[in-house]
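The complex is shown incomplete by one protein chain, all other protein chains being positioned as in the whole.
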Amino acid sequence: MNKNRGLIDFLFRISGIAAALLFTSLVLLVARANPLEAFANIFMGVVSTPIKIADTIVAWVPLILTTCGLVIAFTAGLMNIGIEGQIMLGAIMTTGALRLLQDSGLPPAVIILAGFLAGVAGGVIWALLVGALKFYGGVSEIFAGLGLNFIATALSLWLIFGPWKRAGVASMSGTAPFDAALWLPMFQGFRLSPWSLSLAIISIVVVFILMKFTVVGLRLKAVGKNTRAAIQMGISPSKYMLLSFILCGVFAGLTGAVQVLGVYHRLIPSISSGYGFLGLLVAMLVDYQIIWAVPVALLFAALNIGGIQLPIMMKLDSTLSGVMQSSLVFFFLIMGGVRKKLQRKEEKPSNE
Amino acid sequence: MLIELIEIHKFFGSVHANNGITLTIEPGQILGVLGENGAGKSTLMKVLSGLICKDSGKILINHLEQELNSPSDALRLGIGMLHQDPHDFPSMTIREDLQIWDSRTGVKKSASDWQQLIAIQKDLGFHFDLNGTVGELTVGERQQLELVRLLWLGVEVLILDEPTTGISAAQQEVLFAALKKLAGQDKTIIFVSHKLEEVKELCSRAVVLRKGCLIGERQAPFNENDLVELMFGRQITRTRTSQSGTQDICMSVRNLSIEDFRIRIENVNFDLYAGEVIGLAGMEGSGQRQFLQTLAGLKQATGGRIEIDREDINGKNCFEFQKRGIFYVPSARMEEGLVPGMTLEEHYILSDCEKRMFINGKNSRMITETRIERFNIKGRAATNSEELSGGNQQRLLLSLLKDPARLLLLENPTRGLDIESANWIWSILRERCQAATSIIFSSADLDELTFYADRILVFFAGRISEPLPSSGLTEEKLGRMIGGKDWPK
Partner (left out) sequence: MNEFITGMAGVVAAATPVAVAVIGETFSERSGVINLSANGLIVLTAMVGFATAYTTGVVWLGLLAGFLTGAAAGLLISFSSISLKQSQVAVGFILSMLFRDLAYFLGTPFMVVPGPTVQSLPIPVLKDIPVIGQLFFQQNILVYFCYILITFSYYWIFHTRQGLILRGVGEQPTSAYSRGIDVNRQRYIYTALGAGLIGLAGPMYSLCVKAGWNGTMTGLDGIGWIVLSITIFGGWNPLRGTFGSVLFVFLQWLGLVLQSRWASVPSQVLQVAPFPLMILTLLFVNVGDTEWVTKMLAMLPRSVRGAVYRLIRFLRKPPPASLGVPFERE
């Protein structure tokens, strides 16, 4: 019986993936493209050269960081859609700190560290703004977050085209790049920095420990699952919800800092690159299990990188990766719902 | 309309809510359906009104078998129900509220048939302003509105589920007069109640349900004592525990008043002694829940003092109450007390309030094991709380309570449990009393109240009695008071 149930669970999971692949194939057929060829191109786009593999990991790092923050927010029952803006503010603050300190003569390591701290502060400020709007203004975190996302975008655009304008002409390519000394050191010949990679790994470990082995993690979970029971257990829901906003802001700020210090080395208009929203999808898919974020984020990052091949090889738009990612999560959720519905039906007669 | 219910069974999970009920209801009579809370009265009535589906059995209307799969089926046949909480739309005007029905129920009414409605209303002695808002009516008026609405839609069978809860004596009089009049017009009326007095006054025939079974039937005139015995039965007698209160005051309540959209309680005064058990008796929804929540700091009292060690803690938040050792155990275990999706061990870690950063796996495992054993919970450390049976959930909830505590506020602590579990839970609670913990609990079980409480507060229609020593109370006397009799003027 138990063995059967495990098998059935597994089959449902697989069928969600299969349904998503089928759906994507249909979409490709509608676009008059050969699905197999497209999938092959995506796959090759990821594994064909070491540089591409490294690029996948470069995309994996921010995705993991945002997922780490979002898993905490989800645990407390909060849909932190504002994470995109929190990343952007992190990036803006990091850039600001670097611009301020780059000519100060301080050792580069100190400046980089200051950049990280400023980024974290930026993410936390933006997240707390959402929290304050929710608790003191009655504005749902979804709308507050979305609005603040757009405001963050405007802020970065204003900075890029205004006060932080590149000498000469302001353009969508962003502010002037920083001196190479202020870049996070990278593996020779790759865009991947060992520092950001370790940061991602440490983050997973930290969140894993927080969720699995600390009382705070457990309290967040209780608040998210049953606010009223949490009160009976002496836990103040609003305090812990604010805490989860702050923690999520920390990770968002780190993401922004990594993108500035380790990837773009300047502020660009869409510095968050949609990793916040993508992180939301990953967090929904892994269902509070941060460990699962490792492979899922890797898959999503690979789809992002592999998708770049599509316009080059097949004249298809690279948004196909987005279609694959969101349909994967959607069908996964649907299949989960179907499974629960069937289980309920199965259990009902057994009671009589 | 002749209604025949044959061998009706209904289960909720493992609870057998209706156990083979067979009943014939003739037109032109007012049938009383009596029983304690949880006896299965409401379930049976909801089956008849299509709100829930029976698991097996037959329903015959005028000798024809009918499937009542939804309220629209029942309404089409002319069966309408008045619920304990009026099923209406508080945000709408009365005129709007009246227009909400489903055309599948066969009602063909041009919305302008208001004359007929006004005629019905006048006939029954009610009065509504059609442009008023439903939410601004009293519960009694909302019930009258529902009654008029159902009659307007042409209902032949009226089911009233505890219609006198929360309404004034004057409104009750009007309602009863209306019901008698309707019975005279050959309507079938089913009156569900646990108040003997009302059934005696109103009904021509009464059936009694106990623990899901129909156990007896009487014709008017009724003998009250006879009905009481049918309702409550004489079952396993529990051994009465000795008086456990001391002379130390644990909490004093002075001039406390509590207000709710439905209940208004004023001027409550009593002293609670350390180690004492106070029971709250009364019909469900008479304010016991609001009272317990106010004492737990979960609900703000509108006036008065709650004193602990001479300090007034009224107005502080519930965490302050918890700090002073006052804990509340809600009746809705899964909704308000336990966290679904968390294991027993996680519950114990959370309730263990020691300021610690990391979970001490070894320690918490040990605590979990000992508590599971001590509280006899049928589950393992890794079992999720929602997978436990009701009785085990209650044990888990009690095992989470901090020790020592000053005061435990328990809402229906043994509801839905079998006698054995209930006895066991009380043995544990009594042990806490030995350690000077006081207990205030609400219950619908008169047995439980008289056996375990040292003193009893009776709730009726917004009034709270003086604390009555339970040793001087018989079940019968208590039953009468719950039903609103024998109150000092």
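Chains: A and B, in written order; residue numbering restarts at 1 for each.
We take it that a contact is a pair of C-beta atoms (placed from the backbone, for glycine too) under 8 Å apart; a residue touches a chain by one contact, two chains touch by 3 or more.
Every value quoted in this text rests on a predicted model; they were computed, and no experiment measured them.
Shown chains touched by the missing chain in the whole complex: A, B.
Only one of A:I8, A:A40, A:I53 or A:M79 touches the absent chain when the whole complex is considered: A:M79. Checked against the hidden chain, the listed residues A:L157, A:M186, A:V206 or A:V294 yield one contact partner: A:L157.
Only one residue in the set B:K41, B:H83 or B:R218 touches the chain that does not appear here, and it is B:H83. Only one residue from A:R191, A:K239 or A:K341 touches the chain missing from this view: A:K341. By the touch definition given at the top, subunit B reaches the unshown chain through residues 46, 49, 51-52, 70-72, 75-76, 81, 83, 87-92, 96, 99-102, 104-105, 111. Looking at subunit A, the residues touching the absent chain are 27, 30-31, 79, 81, 133, 135-140, 142-144, 146-151, 153-154, 157-158, 161-162, 277, 280-281, 284, 315-317, 319-320, 322-323, 325-327, 329-330, 333-334, 336-338, 340-341.
Just so it is clear, only the chains that are shown with their structure count from here on.
Inter-chain centre distance (subunit A to subunit B, centres taken as mean C-alpha positions): 48 Å.
Touching subunit B in their complex are the following residues of subunit A: 213-216, 218-219, 221-222, 225-226, 228-236, 351-352.
For subunit B in complex with subunit A, the residues that touch the partner chain are 11, 13-14, 55, 298, 318-319, 322, 327-330, 335-342, 346, 349-351, 353, 356-359, 361, 400.
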